[in-house]
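A protein chain is absent from this complex, but the other protein chains hold their places.
What follows is subunit A.
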Amino acid sequence: MPIQLTSQAYCKMVLHAAKYPHCAVNGLLVAEKTKEKKKDSHGEPVLCVDCVPLFHGTLALAPMLEVALTLIDTWCKENSYVIAGYYQANERTKDSRPNQVAEKVAARISENFSDAAIVMLDNSRLTMSCFEPIVLIYDHHENKWKSREVTFDCFEDWSEAQKITSALLEGRSYENLIDFDNHLDDLRNDWTNPVINKSVLDLC
């Protein structure tokens, strides 16, 4: 099942990357939990409604990742979400391939959600105007992660996502984006990002 991104999910990923241009960043994508498994639900896209920015800088250490996965999983259960994917933007501009960290986390997510996807951000195409989507989507096929073609169908509404992301980048909203690292620095920092979510809603 291919994933689809809402404007909120897409723009928060891009804002996270923009906030830490000199670091690798990563996070989780969440989708709404469907009540029943429809018989012919294969081929229907999984809509990732939101994302939770996790870390910036060193991504390859285990303990805080485990804490984050557990806390976010609990939050998901309370909000009828499920962790459906993982995103990452690498440290170097020209490097947009999923690495061992990405594959490990995605494998973990796949234990609970069989169609987990990896979304990589292509740093080299990150611009203020966001005139094209800068994501690369990878699905797990036959023990390998293969990239799929990214079309506007990968978005719930690309022109809305483009408009909102561009506006928030111009307005430097990324300065207020909270990731899990920020939360660990100060527990009052809310990684659900209600402020940014409201800005997104206001622009819809």
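Basically, contacts are C-beta pairs under 8 Å (C-beta built on N, C-alpha and C of every residue); 3 or more make two chains touch, one makes a residue touch a chain; residues count from 1.
By definition in this document, contacts and distances are computed from a predicted model.
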item	value
Candidate names "ER membrane protein complex subunit 2", "Phosphatidylinositol glycan anchor biosynthesis, class H", "Hemoglobin, alpha embryonic 5" or "Zinc transporter-like protein"; UniProt protein name, chain not shown	"ER membrane protein complex subunit 2"
Absent chain, residues of subunit A that touch it	21-22, 58, 60-64, 66-67, 70-71, 73-75, 78-79, 92, 94-95, 100, 172, 184-188, 190, 192, 194
